[in-house]
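Excluded from the complex is one protein chain; the other protein chains are retained at their positions.
After this line comes chain A, so read on.
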Amino acid sequence: MDAAVTVTHVNKSFNKKRILHDVNLTASAHEILGLIGPSGAGKTTIIKNIMGMEQPDNGEVTIFGNPMPNRQVLQRIGFMAQDDALYESLTGRENLKFFAQLFGVKKDRLNARIDYTAGVVNLNQDLGKRVSNYSGGMKRRLSLAISLIQDPDLLVLDEPTVGIDPELRRQIWDELRKYARDGKSIIITTHVMEDAAECDELLMIREGHIITHGSPHSLEQEYHVDNLEQVFLKAGKSNENSNNH
């Protein structure tokens, strides 16, 4: 399969403190790759290095074969940051339109794209409201809609399911599954094990180390447990042991 994203031997420190330790990953087309780990594990830092928003201390990131950072490649990436970076004094529709225009979405497709993406996150009714009047969950959903606006080939979503109710969460996963079938590549981060079960491929991250990886099913078999939470705990322990030796 074609690799949409490759991360090879990436290390990153902040203020002399090592945050990422030799991170390697590959995201392929037709696949949802999940980065799972507790808060502070380094998921967002990995995402920022992938997006070229942070420079790795060493190692390399490529997207669609291009070394990052690369401005043109950003055209093909739908990005959702962990914190909702939205223009509060603009309406939901104006936010969507603004980003659509930055991605050069053609005029004749503009309204169709806005309506479609807002539909994915059930936000059509609220598009006319200013974002300052949105709830936290609504802002999250608008951010997700924005990441889909230009119909990207790669989706990079940092904690997309936070603050979203179970019913809509199901709807969003179904939508992401559909994109994967269409040949898109998706990277998401989460600290919720239920989300992890939806992914095709998992990377478990702890204190900046990738402690294990594989499909949810194969991981459960490998560690002889029946849920992912226990995989995480077991893998964490064995990783600690191997680090100490």
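Throughout what follows, contacts are C-beta pairs under 8 Å (C-beta built on N, C-alpha and C of every residue); 3 or more make two chains touch, one makes a residue touch a chain; residues count from 1.
Note that contacts and distances are computed from a predicted model.
*Asks:* Not counting the visible chains, the remaining one has a UniProt entry; which protein name from "Osmotically inducible protein C", "Oxidoreductase", "Iron-containing redox enzyme family protein" or "ABC transporter permease" does it give?
*Replies:* "ABC transporter permease"
*Asks:* Just to verify: which one of A:V5, A:A41 or A:I77 makes contact with the chain not shown?
*Replies:* With A:V5, A:A41 or A:I77 as choices, the missing chain is touched by A:I77.
*Asks:* Given the full complex, what residues of chain A touch the hidden partner chain?
*Replies:* 51-53, 55, 69-72, 74-75, 77, 79, 81, 83, 85-90, 94, 98-99, 101-104
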